[in-house]
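Every protein chain but one is kept in place in this view of the complex.
Just so it is clear, A and B label the chains in written order, and each chain counts residues from 1 on its own.
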Amino acid sequence: MIIFFISHVLSPNPAHLWAGPRAKASTVIAVAARYHLNDPLYSQFYYFLRDLLTGNFGIDPLSGQPIVSEILFYLPNTLELVLVSFVVLILVGIGLGYLSGMRFSTSADSVIRVIYVVSWSTPMYLGAIIAILVFATYIPIFPSGGMYSLSLSPVQTITGIYLLDSLLQLNIPAFLSGLKHLVLPAAVLAFVNFGLISRAVRSSILNVRWSTHVKTARAKGLSENEVKRKHILRNALIDATSLSAVMFGWLLTGTVVVEEMFAWPGLGQFAYQAIYANDYPVLIPIVVVFTLGVIIANFAADVTYSLLDPRIAMGAQSGAVA
Amino acid sequence: MVDGLTQDFATIDGRVRVLEHVSMQIQKGEIVGVVGESGSGKTTLGLAVIGLLDSPPADIISGSIVFEGNDMLKLDPVELSRFRGPGIGMVFQESLAALNPVYKTETQLRESIEVLRKAQKLDITEGAERNMMIEILKDLRLDKPEVVLKKYPHELSGGMRQRISIAMAIVEKPRLLILDEVTTGLDVYVQNRILTMLRELNQRTRTTMILITHDLTVASQICDRLYVMYAGRVMEEGRTEDIVNAPIHPYTQKLMAAIPQGFIEAPPLPAPTGEAPDLRSLPTGCKFHPRCPFVMERCKENEPPILETSDGRRVSCWLVEKK
Partner (left out) sequence: MLKVAQSLKFRQLILSNALSTLGLVIVIISVALSVLFALFGRGITPYDPYALNLQQSNLPPSISHFFGTDFQGRDIFSRVIAALPIDLGLPIAIVLLSSLLGIFLGMAAGYLGGAVDEVVMRVTDLFLAFPTIIMVLAVAATLGSGLANATLSFVFVWWPPYVRLVRGGVLEVAAEDFIAISKALNSSFYHIIVKGILPNIIPSVLTYATLDVGTALLEVSILGFLGVGIPPGTPELGVMVGSISYNLYNYPWQALFPAFITMILVVGFSFLGEGTREASDVKVRPYILFKGKAFKDKAKVPQKERLPVTPQGVI
């Protein structure tokens, strides 16, 4: 917990410091005064913290809107994309990893290994490019950009997540449109990342399947299916699950590229454009949000690991009962 | 019955012969001991009988294993698995590794009971299940069974874990029980309790047992007959009293001589010379000849088969032929 707070507090700090000297180089003194950039360091930090905790991020110099509302607007879209990718990624990743691990040394294993290596080796932009070119341009099945078709009547914003909102209002054409637009970006995001999960699952399975407790389970006379499910899979998934939590963090940061390529109006695209335009007041809060996301993801990973593996949580208690 | 079992193992150095022409006959209700140092092949033998050898890297080249009239090596995996549990049970050596670390004791015991239930098509309620678990833990002389049931394997001592492993196997009422080094690493007191309990079980239920150990004293306590193994071969077999009182094979003699006889004024124990052979580079002829005090020329060239003495003892040694 302490680590959580320390890193949370300290990590935006350097970014803030860096923004200081850079912005000073600009000649917009009014802006400098506005952001307290001429003040000594500790008071800058103070203002920063204060703003952070009250949710006041200031105004976006480019658009004139309060940054908070911009972030809040884009965030659900990113969440929508990331959540769907995450689900696909987990299913495919674990499935392939399991197959590969159980069929070790067979041709199936080799094929799957090639697939997952290619998966994580592909730069995100390549995946996006191929997806767009193949599926949107040459074989126009899926739209190549945007989140939903603009020709439809707008959907009221309830949760901010387009799919949910349209579903909740039983607006089926909108829902379908949203779905169609979601397929490619989510697929790309999932494809580029599932490889790591597969490899982790495969390696866990290889570690477990020949172990003594699996032999014990077989010696008890359990059916092979039961053995696989309750002993091999269950034990192998401990590592994989906590890795998935970390993956969630990776997906978040991956949205920068993917959203930009698919013109998906989410936090990632917002970040990309801010980078492009050197828009620092916007970038810092975005960075904070992303870091927060990654920290939460890592934290969730640690928690799930200790939940799933009883040996971890109870480090102190390894003594005997009698 | 195991007949002429020969089995190889794939290691980084190539094919290693782990068992060669091993044969055993076991009567129903007997307790048979398989004694040998590490590397003698005894664990592999146990795994082979229950059919749990991982097929790469192990490779059974010849021989057969017959249980209740079935040639186990010819069965397909599904049929084979039906024999495990209520037919043949096995308890493994390293109790911490043998138990699944993420499940509580009670879950793992319950698994065993479930197998029993399905095999005998019994109807056991939850309450009855719990009682069974507590009963069996009490039989094994575990204190506070209710507490133990709720614990995870890493929270228990080695002795308790070993007894739980045994419990899981026994609960299914196997007809043949294979125990691999179940007393190793435990203090003598616990060892004793386990052995006593095993003998009681055998007398009560006529469960046939194969006790695999490197410790002759342990084996001699409860086994009816013994097989002494060395370098993957059976060196001597016979009734326990016979072997202990009058070991014929030089290796058995050395094992017996190395057992401390108590605090009497005895000369220092004769330590067996040499080391257990590396299975990758075995000597020619009789595998024990480099360490044998009675070695003859013949021993270096030809490996002795199992020969029978005039009084019916079976040993694999050229010395016996002369008699």
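Throughout what follows, a residue touches a chain if its C-beta (ideal position, glycine included) is under 8 Å from a C-beta of that chain, and two chains touch if they have at least 3 such contacts.
Source: prediction; values computed, not measured.
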For the chain left off this view, which of B:Q162, B:T208 or B:T252 is in contact with it? B:T208
Among B:L96, B:M197 or B:L307, choose the residue that contacts the chain missing from this document, as touch is defined above. B:L307
Option from A:L75, A:A108 or A:I295 whose C-beta touches the chain left out: A:I295
Hidden partner chain, residues of chain A it touches: 3, 6-7, 10-11, 14-15, 18-19, 21-22, 104-105, 110, 113-114, 117-118, 120-126, 129-130, 132-133, 137, 199, 206-207, 210, 249, 252-253, 256-257, 261, 271-272, 275-276, 278, 280, 283, 287, 290-291, 294-295, 298
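Basically, only the chains that are shown with their structure count from here on.
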Could you put a whole-Å number on the gap between the CA centroids of chain A and chain B? 52
Of chain A, residues touching chain B in the complex: 105, 210-213, 215-224, 230-231, 234-235, 238, 308-311, 314, 317-322
Taking the complex as given, what residues does chain B use to touch chain A? 47, 50, 52, 54, 56, 77-78, 81-92, 94, 97-102, 111-112, 115, 119, 142-144, 147-148, 151-152, 154-157, 160, 165, 168-169, 172
